[in-house]
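Here the complex is missing a single protein chain, while all its other protein chains stay put.
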Amino acid sequence: MIGRLIDWLNGRLGLDTFRELAEHKEVPIHRHSFWYYWGGMTLFLFGVQVATGILLLLYYRPSADEAYESVRFLMTQVSFGWLIRSIHSWSANLMIGAAFVHMFSAFLLKAYRAPREATWLSGMVLLGLALAFGFSGYLLPWNQLAFFATKVGTDIPGSVPLVGHFVLVFLRGGENITGGTLTRFYGFHVAVLPATATVILSLHLYLVQRHGMSVPPSVEDAGGRPRMMKFVPSFALRDAMGWLAALGVLALLAALFPWELGRKADPYSPAPAGIRPEWYFSWMFQTLRMLPSRILGLEGELVGVLGITLAGLGWAIVPFLDDPQGRGRRARVWTWVGIIAIVYVLVFTWLTYRDVKR
Amino acid sequence: MSAARRAVVLALGALLFAASEARAIDTCYNCHRNETDERLVGPTRNILRDIHFQKGLTCASCHGGNPADSEATAMDPDKGFIEHIDHKSIVKVCTKCHADAAYMKHFNPRPYIFSVEEFQTSVHAQLAARGDTKVATCTSCHGLHGILPHTDPASPVYKTNIPRTCAKCHNAEYMAGHNIPTDQFERYSQSVHGRALLEKGDVSAPACNDCHGNHGAAPPGVSDITMVCGTCHGREGELFVKSAMKAGMDKLGKRGCVTCHSNHGVQHPTDAMLGVEKPGVCGDCHPHGSKQDRATAVIVGGFFGLRDSLTVSDSLLKTAEVLGMETSLGREAWKDAQDHQVGIRAGLHSFDAAQITGALGEGLELAHKAASQGRAALKDWRNRRIGMALSLIVILFLIVLLALKIRQIEAGQKAPGAVSERT
Partner (left out) sequence: MKRRDFLDWLIGISGTALGAFVLYPVVRYLVPPKMPEAATRRVVAAKKDELKPGSFKTFPFGGQPGILIRTADGEYRAFTAVCTHLGCTVQYRSENRSIWCACHNGTYNLEGGNISGPPPRPLERFEVHVTGEDVVVEKAKGA
């Protein structure tokens, strides 16, 4: 009977095309195959975000008067509200972590080589969207930490000359962080960013299917074309195992380390001590904090912002800067750039937490 | 009028105005402020801020003499000038105006009219009538030649300054030779009232005059004390007045509230004051094993039982809160129980065993409700962990099964992973 239903759907929707694609898709097997799973992991966690986010939408109220209370109501009165909220907060962090792993592994394995430049670029856009999701969502519970972290976070682009002030006002919906900022961030978080992400994500996934999985130059050099495994069922089942493990980790985190409610935001109070943005921004934050106040006659923070922006741009256009085959001296230089970048991000993230603890 | 003429008229007008202004403070003030002798120049230092001066009175208003005369003849004793108003005349000088209702109404439609009758009930007035010149009179408290209204924080009779003003005389040195206690200010500053007023600036706390009176200052009579304390501590006073305890104390000439709470050095009452055993105060009069001791044993037990129950339920709720659980229902019950406890602490003053025990029972019920809410929250927390553990078991199991499935599928093919050589 289910077979008849599938036949009917197939006749109308042309599902056979997808089935053939899936059956033909293959994944190379080699010592770096482990990194192939991280894109799918990011996608899975994004799916968790969409599902839990939609559920949260049913109870959350995006106004300065009611946001905090609605989150408290959700955590305390709604059945399993605590679970949905904690999963959403934890999964956000895991998703961004997975996205970084996916990006760094793609970089070091030089998956950005032709013809996959567009895949890489769309991926960088997706990373930016993920960070924007994280930044906008963080404000929504309207607690002290979120309020002041957003203040600090929007102050920084405000320091850029010429466009900085406009960007600050655009982000905040005014000069200061107010209920208007909350409404605006809510609009970004549940409408603008999801719509944009859907489009870019579709493009990214299409490109991945079109070009297939990239084989790293070192593997190609070692022994020609590698063995392949079928996507369905071999890779897909392994993917599923990873996703199940991620689900288990989320259950563990939500139950053992529930996300806290905090205290309701009070704009007139002084900023709480040790205020800082979320961990995925902290390496940037720490960099800016450690710069001297003046460099070459310019304000230190501005030099930091510009420097990080330039570094990010350079990183994004690496397909056009590195050797097209990913071999030779230039390729080795870029591999080292990648390793240094990873170490830098890790060290500076760690420094933030070490400093705050003191 | 031509421009020149207008200018002259304006200038003359200004001069006349300045002259008249100057005349108002001119005569006595203008000479005395240039003197070097402290006795003569001292009074001029703060006189411009003096409320009397502000309202248009002059030196002559109290000292007599001729304000229009700028020569020494202004100070002619035959013409009514009084150089130094002596101690026992001060009251007469001040009350000349301040006890005159019709006169005071010129300055304020709702004036404070000094009551000479009230003043004469005071110890200060009685001693002064007998010729004592060390005793307080108007200027001792209100100041002199710079008197400010009592609502001005710089005035020595502003609420927070009153204790120190009284202590200017009521201390061991000044009162040497008199047979009265001199430790009032010391005790008061350590008391709950003194700390509230002097350290926290809570002007709703009583200063000396709130219990002793202002101009009719006298220690409250033995039977009056309950009324005095009861002015603010209304509930306790109400209950105590009707109680058997008060009847008993009156018979023995004991001083009501002061007996257990002391007066100047009154501290925030603690639960430890209950009971016959030290530091309980009941034992000061009622010995161990007495009828009263037995009658109140139940109350004391119940009271401490309620307190312990509140502590236990509070710690249960706190534990649940720290773990991130919802406790608002429990907290409400706890607050109700605590409100009961506050009411019982006041209700103790009725010394009515039946009423107190009833209230204790209610309070205990509420505290138990709060405790059970706390326990329910902790149980809920445990359930979450159990749910998490079960779901993890299922997930792990499923992961293992999938691994087996993969192995099964790939073993069924020629080699691990379908090998396809793309040409």
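Letters A and B name the chains as they come in the text, with residue numbers starting at 1 for each one.
One rule holds in what follows: a residue touches a chain if its C-beta (ideal position, glycine included) is under 8 Å from a C-beta of that chain, and two chains touch if they have at least 3 such contacts.
What you see is a predicted model; the values in this text were computed from it and never measured.
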Which of B:Gln190, B:Thr231, B:Ser315 or B:Asn383 contacts the chain that the document leaves out: B:Thr231
Of B:Ala7, B:Ala68, B:Ala154 or B:Leu390, the one touching the omitted chain in the full complex: B:Leu390
Contact with the hidden chain (one of B:Gln54, B:Gln267, B:Ser328 or B:Asn383): B:Ser328
In subunit B, positions touching the absent partner: 202, 204-205, 231-235, 328, 331-332, 335-336, 339, 342-343, 346, 390-391, 394-395, 397-398, 401-402, 404-405, 408
Absent-chain interface as seen on subunit A, which is shown: 55, 58, 65-66, 69-70, 72-73, 77-81, 83-84, 244
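Following the convention adopted for this analysis, only the chains that are shown with their structure count from here on.
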Between subunit B and subunit A, distance of the C-alpha-averaged centres to the nearest whole Å: 58
Subunit A contact footprint on subunit B (complex, rising order): 324, 326, 328, 384-385, 387-388, 391-392, 395-396, 398-399, 402-403, 405-406, 409-410, 415-422
Residues of subunit A touching subunit B in the complex: 26, 29, 75-77, 82-83, 225, 227-230, 233-234, 237-238, 240-241, 244-245, 247-248, 251-252, 254-256, 258, 260-261
